[in-house]
Structure formats: C-alpha cells, structure tokens
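The complex appears here without one of its protein chains, the remainder shown in place.
When the chains are written out, they are named A, B and C in that same order, and each has its own residue count from 1.
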Amino acid sequence: MRRERLRVVGVEAVGPYTLLRVGRGGLDPGAPGQFFMLEAPGRLLPRPMSLCLAPPGELGFLVDPIGPGTRALCALGPGEELAVLGPLGNGFRLDVQRPLLVGGGIGVAPFPYLSEVLRRPPALLGFRTPAHAEAAALVANAEVVLEPEYVTQRLEPGRDVLACGPEPMLEAVRALAPAAQLAWEAPMACGYGACYGCAVELGGTWKRLCVEGPVLRAA
Amino acid sequence: MRRERLRVVGVEAVGPYTLLRVGRGGLDPGAPGQFFMLEAPGRLLPRPMSLCLAPPGELGFLVDPIGPGTRALCALGPGEELAVLGPLGNGFRLDVQRPLLVGGGIGVAPFPYLSEVLRRPPALLGFRTPAHAEAAALVANAEVVLEPEYVTQRLEPGRDVLACGPEPMLEAVRALAPAAQLAWEAPMACGYGACYGCAVELGGTWKRLCVEGPVLRAA
Amino acid sequence: MLLNASGCLDALTAPETARALDAFVTKTVTPLPRAGNAPIRIVETEAGMLNSIGLANPGRERFLADVLPRLRELGVPIWVSVGGFAAGDYAETCEALDGIAAIELNLSCPNVDAASESAAEIVAACRTATDLPLVAKLSPAAWDVAEHARAVAAEGADGLSLVNTIRGLALDETTLAPRLGTAVGGLSGPALKPIALAAVHACARAVDLPIVGMGGVRTGRDALELLACGASAVALGTVLFSDPEAPVRMRAELAHELAARGLGRPEDVVGIAHEDRLRHRKPLDLARKALV
Partner (left out) sequence: MLLNASGCLDALTAPETARALDAFVTKTVTPLPRAGNAPIRIVETEAGMLNSIGLANPGRERFLADVLPRLRELGVPIWVSVGGFAAGDYAETCEALDGIAAIELNLSCPNVDAASESAAEIVAACRTATDLPLVAKLSPAAWDVAEHARAVAAEGADGLSLVNTIRGLALDETTLAPRLGTAVGGLSGPALKPIALAAVHACARAVDLPIVGMGGVRTGRDALELLACGASAVALGTVLFSDPEAPVRMRAELAHELAARGLGRPEDVVGIAHEDRLRHRKPLDLARKALV
C-alpha cells in the first residue's frame, strides 16, 4: 500500500454513476477486487472504492453518488488532485475454471478490470433501472437483468461465481453457489486495519473486512 | 436591518486589499460608518465590514485578508452569492463643521462613502507601505502618511475629526482631539446585539459595540 | 416548539426575531449585575465557536425593573434564565419572578464558577420558591448526563434544557496565546451537535420530562434530529448570529423535512429515533406537560 496525491484526468457520467479517472502516479493497480481509499474533498474520512479500470498510467473508479463523500468525488473536475491510498485488502482469486461475474448495481464497479484479467468471462449484471444499466457497457459479455427480475433467477449451476453487490444479493448468491467469491462492503474509516470499524462476523469471529476481505469465500 | 443573498458583481485588488462589490438587492446602504455582516464562505460566523462605497444598485466593501474569513471573502468570484445583513450599528454623525477624516490601514474602508456624503473633506491617511497606500486613491483630497511617520503628527487643531483605524491610532487621536468621532473594532459574532461578544468598556460600563457603536464619541 | 438558546438573542434589539419564536428565553440573570469577562469573548473554531461572555447581565433588580417589563410588551411568552453562585441565589430570583411562562435554571455555564451545591440541590431550593415551570439546563460535560437528569427530575424539575456549551480553548495562530481573554470558553455550534443529540437521546430514555434540545442546530433537519432523539422543543443558539431570520427559515425547513418523509407534525416525531432500539422495551411515554 502506498499513498499519493493523484490528478484527475477524466470525469464521465455512466448512467447515474460517475467514472472518475486519475493519473496512476507510483501506485500499483493491485488485483481485481482490491480497493483504494480516496480522499473525498471537504470530508474528514476517505472513501473506499474498488478499482474499476486500470488502463496504462491510470486508475479508474466508478462512483455512485449516494452521500456527501461520493457526491464530492463525483464533483471533482479534471486537473484537481486527491490523495489515494492503496491497493488494499484481498481481491478475487483468479484461479477459477468457469468464471461467472455476478453483480448488482454499483457492485459492477470491480468487474471491468476483473473481466479484462479473466479474459472476458460471461457476466450477469442486475440493475434497478435502464439508466443504471448503462454501466453494463463497461463489462464485456454482460447480460443485463432489470428489476423486478433478479440475477439469482438466471444463475446457472457449475460456474465459479465471483460476485459483488448489495448484501441481500450476496446472501442470495451464497445460498445458490456456496463456493462463490463474494465482495462485501462495510463502512470503513481507514481501509488498512487501523480502526476496527469494518468488522464483520466471519466463521464465528469478527474480522476486519479491509484486511481479510473485501472478497471472501462463501462459507 | 435586513438580510439578503446578494450577488458579487466585482472583485478588484486595491494594493493588498480587495474591493468586493455586490448587487444591493433590497438593502439600504445606511449611513457612512455603519457596517454589514457578510457571510464568509465556509465559515460559521459572518464578518463585519464597513460600507466603503455605495454606487447606485451596489454595495462596496474593502477587505483586508488577514485571516480565514477575510481571505474567503477576497476569494469570492463574480456571480457568486453571499448573505449580507445590515446596515448595522451607528455611523458617523454628519453635523460637522470642519471635517477631517483620519484613517490608518484598513481603517480607510468607510471613508470613500463618508467622503462623498461630506462632500470631499480633507483626509489624512496613514499606511504601512506604499502598496497599502494605494487604497488612498479611493478617497478624495487624501494626504498619505507613510510609516514611520504617523497621522497624528500631522493633525491640525480646530478640526472635527472622524477617525477609523487600529486601536493605538484611535487612542492617539483621542488624546489630541478629545471630541473626535472614532470608529472602533471588536470581534463580532452577530453584529446586531444578540451575543454580547463585542463588549467594550465605555464610560465605566460595558456596552455592545455593534449596538452603541462602532462609531463612538471620544469621551 | 421553537425557542432561542439563552444568551443568543436580545429580544429588545431584535424584536422581529423574538416574535418569530414560540417563547423568548432571556440571557441568564444573576443576583448582581455582571459586566462579563474581558475581551476577546468570541472566537471561531472548526465547525464551532467559543464564547466567554461570562453571564454579562444587568442583575436581578434592574432586570425586573427595566428589562422584563419591556420584554413583556413583545407579546411573546417569556422564559427567564436564572443563574447564581449558590442555591439561595437561584431560589431568591425564582421567588421574585412572576407572570412569565417558565424559568430556565442555568446549572451549567462553563464560563463562571459553579455553585457549590449540586444541580439537584439547586432545583430543590427553587422548587420550594416558585410554582412556575422549572426547566433545568444541564451540561454535556458529565460522564453520565442522564444521571443528572434523573436527579433534577426527582427534585421536581418540570423540564430539561440540553445542552449548554462545553469547555474549549483556541490559540492565536501567531502568538500561540489563548485567543479568548479568559483562555477557556464554551464550545457551541455544529461541532456540538452530535454531543447534544447523544445527551437528548440518553435523557429521553432516563426521564419523562419534556426536553428543550439545542446544540449546533442550523437547519430544519438538525431540528428534526433533536425531536427524533426525544426533544419536545428546539432552541436556536449560534445559528442566530449568522441568521436572525433563522426561526422563520427553520419552521419552513422543518415542515419540508416532515412532509418529504410523510411524517406529520413536529409533535409526532418526538422520540422516533428510539423506536427501533426500544422495540423490546417499554415504549417512551411521549405524553408530556406543555410548558407554554
């Protein structure tokens, strides 16, 4: 992990989301599913964001503006700078035979990078609205599922599922694919094991999601 | 007193000071020596500023960027808005026979307006540096005094002195011209008598400078 | 119900603002006149401010003779904030007061020496001195503010005001000397808001008295949050310094917040932040005595 001030090189709307691209500086992009802590202008604490895209010299983040921190990130303009710390946590294990990416909403964020690394496996992406579904264009071989239908209704067996999305979706995926790799979320103050804020119950004990996750094997 | 959101129409450097001009809206400019509370972007409390200029449809303030609030005011750009409350306090009494305006540093702020209303009486303005003295150009018939010389060294007797400047200058003026009208300063949270933060000792009791002043008769 | 916080509004210099309130709370009145502390008395901090006014006030006699009659002319219910340096001080002032809506006992000014008696003892002394509603104003600078709430409730307080300021200090950037003349002052404003919410939340669970919530309220949402934590009324302090029209704005914003959430009237939201956490417990009794 390393911390640098990086410069915004692009800010693009992707449906209701914003694709924030920053110059990579000396930071390592890490593995798909790992995340970075991004300084959110005017806020005390940084915000965790999965790496979405890793073109040469850049890091790309897909941000859903749901609160003050994410809104501040979406309001950044090209040329502005922000401190970025990472890569952090454990990403997806890539030793999979028949990968299937399963995402819900902003859970699509880590998949563009993951899809490239896994050579464009099929992806099943659920969204609330067609506008949100515009983000599916960032992922190769993606099949879009719109509410009221759920991704779990189309899950075929025999796949190595790599999933990211809201908690209820992950729980549903876990019920159908017990060996799935699931990328979880928890509010994080630090992202590197300092605060114990991100604790989740895991195998009977509480673990720090930023250290042991965010990607966990379904039990 | 009235409070409105006004729009910045001009921001100009005057030596190290900034002349901030805002659309007047429905606010009354009040009398010279009265002041307004200006919202300082990003700060909790507004900042008191003497009215410097009152061209038709506008209010002009001369701001010395000495701290976070005044720096935020100087950083405003045309088109931005800020809440302004006023006019507040008691200004200069204008029933004077042989007026002489005596100012020091940013104490020049109320004089351009005062000078117009009093039909351009002579003014004696002291400054630390020639750069600061650029503000003298805003006042008609001004004679500039540069440190190490002090305005009090040139004060002629028999004048109705109206003075504004740093406390030591006002004390020195008061010693020479006991009947002078002096515009004082004190940190103010509210500007309209609500907080008792601006109390000054006056005739043996403590008075709120924003209510009884800022212009006081020398005792 | 919307009030000003004591010491944050002079109804005589800002009658319009006072008339926009449901009741006007005076600056704390002490037995003898007080000039207050030496300047500087206010300084801005991160999301807050410190004050060391030190209970500047004309004293009981002049307050009763000169100030109160003029306040009465405003046509707004008056709460008189009472302070002192011994339980007897408080009780004597309470005894001298009449024809007002309520008495707020300032048991918690961080800028003057506290009385040697406990808050509960002062309330007890005042209870015997007056039949007017007694609202005890407590400090958040306590390990367990709810304990103090229980103690003053037991002695007959009719309501609580929560919270007063908490001691803070700021240094001058250049000289590194304390900026306030008294070095230490009371912290108010948004920085205090989470502390105020916690105090209201804790006391609403501890006692059944109506609570006037205050501390860092700037918007209708802040007011809503205090109500949700269990306050029956909200007082505006520091926000009045930047916006004398805050009472009008606050009512509009609160109405808007309530409507946007389909939440009914302000009375209906008192305590709703507790609902989840009280699911398996005795529900909060929200039927409270009206104070005005």
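Operating definition for what follows: a contact is a pair of C-beta atoms (placed from the backbone, for glycine too) under 8 Å apart; a residue touches a chain by one contact, two chains touch by 3 or more.
Remember, it's a predicted structure, so these values are computed and weren't measured experimentally.
A.B. asks: Please work out which displayed chains the absent chain touches and list them by label.
C.D. replies: A, C
A.B. asks: Among C:A86, C:A142 or C:V248, which residue is in touch with the absent chain?
C.D. replies: Only one listed residue reaches the unshown chain, and that is C:A142.
A.B. asks: So which of A:V8, A:A140, A:L176 or A:A189 would be touching the chain we can't see?
C.D. replies: In the full complex, the listed residue that touches the missing chain is A:A189.
A.B. asks: To test your reading of the contact rule: which positions on chain A touch the chain that is missing from view?
C.D. replies: 1, 3, 37, 39, 43-46, 67-69, 83, 85, 186-190, 192-201, 205-206, 211
A.B. asks: Can you name the residues of chain C that touch the chain not displayed here?
C.D. replies: 45-48, 50, 114, 139-143, 166-171, 173, 176-178, 183-184, 187, 190-191, 193-195, 197-199, 201-202, 216, 221, 224-225, 228-229, 261, 269, 272-273, 275-277
In the analysis below, only the chains that are shown with their structure count from here on.
A.B. asks: So what shape is it, when you link every pair of chains that touch: line, ring, star, complete or other?
C.D. replies: Contact map by chain: other.
A.B. asks: Farthest from chain C by Cα centre, which chain is it? Let me know.
C.D. replies: Looking at centroid distances, A is the chain farthest away.
A.B. asks: Taking each chain's centre as the average of its Cα atoms, which chain lies closest to the overall Cα centroid?
C.D. replies: Smallest centre-to-centre distance to the global C-alpha mean: chain C.
A.B. asks: CA centre of chain B versus CA centre of chain C: separation in Å?
C.D. replies: Here the centre of chain C sits 35 Å away from the centre of chain B.
A.B. asks: Go ahead and note the Å separation of the Cα centroids belonging to chain A and chain C.
C.D. replies: 46
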